[in-house]
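Here is the structure we will look at.
The complex appears here minus one protein chain, its other protein chains still in place.
Lettered A and B in written order, each chain numbered from 1.
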Amino acid sequence: MSKKHILHGFLVAAFLVLLFGVGLSQPILDIVQGERPQVLEVFSAPPTEKNLRAYEKEMEDTSTIVQTVRPYMQYAHFLGLKDLGKDVLAGRDGWYFYKPDVQFLIEPWSGQEQVLAAIRAFHDTLAAQGIQLLVVPAPGKPSIYPEKFSARVQPGHGAVSRHSREMLARLVEAGVDCVDLFTLFEQNSATTSLYLKQDTHWSPEGMRLAAQEVAADLQRRGWVTKGAVKYMFKPVTIERHGDVLRMARSPQILAAIPPESTTCKQVVREDTGQPYEDSADSDVLVLGDSFLRIYERDEPHAAGFTAHLAQQLGMPLTTIINDGGASTLVRQELSRKPQLLQNKKVVVWEFVERDLRFGTEGWQVVPL
Amino acid sequence: MVFSSYIFLFCFLPLALLGYYLLPGSTTPHGKRNFFLLCISYVFYGWSNPWFILLMLTATAINYFCGKVIATASVESTRKTALVVSIVASLSMLGFFKYFMFFQSNVSLVMGLFGAGPVHWLNIVLPVGISFFVFQGLTYTIDIYRRESPPARNFFDFAAFVSLFPHLVAGPILRYNTIESQFRDRTHTLEKFASGILLFILGFAKKIILANTAGQVASAVFAAEGPGVMDAWFGAAAYAFQIYFDFSAYSDMAIGLGRMFGFEIIKNFNAPYLSDSITDFWRRWHISLSTFLRDYLYIPLGGNQKGSRRTYVNLAIVMLLGGLWHGANWTFIVWGAYHGALLAFERWRGKHSVYERFPRPFRIAITFVLVLFSWVLFRADTISEAGRYFAAMFGLMDPQPGSALLAGEIYTQGRLALMLVCGLLAVQPLQAYDWAKEVTWGKVAMVLPLFGLALATMFVEAFNPFLYFQF
Partner (left out) sequence: MGRALNWRTLRVALLCLGIGVFASCSKGPASDVDDKVTTLGDTEVTAQLEEIKGEFADQTNYDYAFVMKYKVLKVHRGKLDTDTIYVGHYNPLTPRATVADERVKDVGGTLKKFRVGDIHRMALAAPMDDFFMGGIINRYFDEYKGPVYWAHWTNPGVKP
């Protein structure tokens, strides 16, 4: 056998071993685990375009080799290219951003009419029942800290969240009452860190600032009078990796970056010493997304937006919280639970600004 | 099915190779293997949508039988009629499936001008690769008519030529007279197989590592509401790299796969961004398309044999149709017209560019910029979007408040490094096609880790489109 043949044979063998090795390893693993090889699934459904795409995606997503290699390769991409996958963008000084948050600020958006129609319909339905609606769009992290994402943004930059501000103006024009957290946060962003570095959400300070503003707004409008329940604060420090970092789906990346430490103020009833709890009988119903969930239903519990709003208002609140679903899903849930609207005077509706464009199931008009 | 996918690499390709080389000998040289290739090519094609198989089969049958008539008929009028039937049937199919929706939307537009509502007669899904297999089918009947090649031995050989999966959906466009002999007789050697692997791996790595990275930058900039001047130029350059490394990678993989199955497929790119004029660019970019258009459209129109004015008209027609071939959209028509105008202008100057006296690096740079403008048309979804992008490139548009954030997304350390690699590779003359002809230990030592790296990168990439699949 000539040297050339050895060379050619080696390359061919290496290539085929890789192809056949990966290709055969999965069915063999499936069989070893006592399962029907997934590759045969292609015969279990009619070969329609949809079924074939689903099969193809599933083959890759569930491949043991892909699942094993992916986190390491993501880590290598992170080290070499600062690339954290499709959902995450690395900012500056250890700040990480959720890609749709940034996309919402950069890209055009034309869904204003749908949003306006849905919010107005909800407003009108509540008004017919004598209930006030207060809309609270939560600024996304890059709206308030664009300089932590791009060096091109100079200190003292103007507002970058054009779509949200225009939407706020249109809502006010349409007679919908809103809280402008954008201006408030921009005024306070230099002195206080209002967002977590590794997370999409606000920091305990940002959250508390928002809760104070909403409480003050509700009282200013005379919609809510302060209740008699007294709450006190219990400081709790939590340490965790933010949701943006976890979206990279690489334990190696999490191991390489220290978790973020945050001190929260847990809201505790003065009379019982028990952490804050919602009440279905409240005058105030709060609808919202994960900006309400953080610190409240996650650790340390009872330290999130609703607990702090309740502390400010001196009364427990009723809540419907739905991750990513504040555009339509919370109203659908409310529609399924009409009893939650009984005796209500005010509905506070929070949603993160990116959900104007990316909200799950869009902005449907939901009859109550 | 795309080459850079798990299903292709680890299921389809191993099974295709296994089946092909396990087939016992046949009395007809390569008869069984051609038939096997036909079957797997139909599976490959039907994978995107099984119903499309019927369309390809119909187009194949019409051209095969027309070819048979052309080859056997002794009367010239019969031969001509069969050719006309083949051309009309093929182009009607292409016209209907590719351009009906474009026609419908334009009718709606015109109706709108007169206050009428939009029309919705039909909703046609564009079959993948139709532009390629229709053109390839046409080369068959035209080549037989011109007596440049004999008819296929049988229907299966011809169907295998039309559907041959390596080049089926994104070329290179094979001309029957250049490959028909390989369906009768081709060799399978370790050397050829190994060379095919080298080329396939290079193409795969180009696609996954370079084209996809450049594509992410281009997508971010083209999606932005108001990119700044520098961002817009950077985005256009990123798209120029994406389309080159994507399309040339596909061609490399196609040629590499062809070699694994014993075929020699023609070179499709030759360092196009080293062109020093638009005329030169079209000698180097998508060579199989430009030679197809030259031999099957430009020359039959009269080429340059009917006076200079007619030559310019012919060039304009060819490039306009070439633009339309790429897609049913005004952007492609304007793209073709733009290239046609530049080519006609250079033809008027005796195939010389207006900047021919500049040093070569400047000529290359100016040509690249001229091509860059055309890529903006190619990438934009509408003419107005292209206009908006040009305005951004020339600072005629106020940047939007959020556009400052774009810099944070596109000028990351990793993307800048990979864009630099793209730039360097795009302007070096050695092409993968030539590099892979000879296998050495050094090349093997380079491509095997590269293959591993590209595969692992593919596992983490969510952005993995193939641009030419839409054509």
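The definition used in the following text is that a residue touches a chain if its C-beta (ideal position, glycine included) is under 8 Å from a C-beta of that chain, and two chains touch if they have at least 3 such contacts.
Owing to the predicted nature of the structure, the values given are computational and were not obtained by experimental measurement.
Chemist: Identify the residue among A:Asp180, A:Asp243 or A:Glu353 that touches the chain left out of the display.
Modeler: A:Asp243
Chemist: Which of A:Gly34, A:Gly130, A:Gly222 or A:Gly273 touches the chain that is not shown?
Modeler: Counting the whole complex, the residue in contact with the absent chain is A:Gly34.
Chemist: Looking at the full complex, which residue from B:Lys68, B:Arg153 or B:His188 touches the chain that isn't shown here?
Modeler: Going through B:Lys68, B:Arg153 or B:His188 one by one, B:His188 is the residue touching the chain not shown.
Chemist: Where does chain A touch the missing chain, residue by residue?
Modeler: 4-5, 8, 24, 27-28, 31, 34-37, 40, 44-45, 58, 87, 98, 243, 247, 321-325, 329, 332-333, 335-337, 360-361, 366
Heads up, the rule we're going with is that only the chains that are shown with their structure count from here on.
Chemist: Distance from the CA centroid of chain A to that of chain B, rounded to the nearest Å?
Modeler: Centres of chain A and chain B (C-alpha means) sit 41 Å apart.
Chemist: Tell me, which parts of chain A touch chain B in their complex?
Modeler: 4-5, 7-12, 14-16, 18-20, 22-24, 26, 39, 47-49, 52, 56, 59-60, 63, 66, 69-70, 72-74, 76-77, 80-83, 85-86, 89-92, 102-103, 105-108, 142, 146, 149-153, 157-162
Chemist: Give the list of chain B residues in touch with chain A in this complex.
Modeler: Per the stated touch rule, the residues are 5-7, 9-11, 13-14, 17, 46-50, 190-191, 193-194, 197-198, 201, 220, 223-225, 400-409, 412-415, 417-418, 439-441, 444, 448, 451-452, 455-457, 459-460, 462-463.
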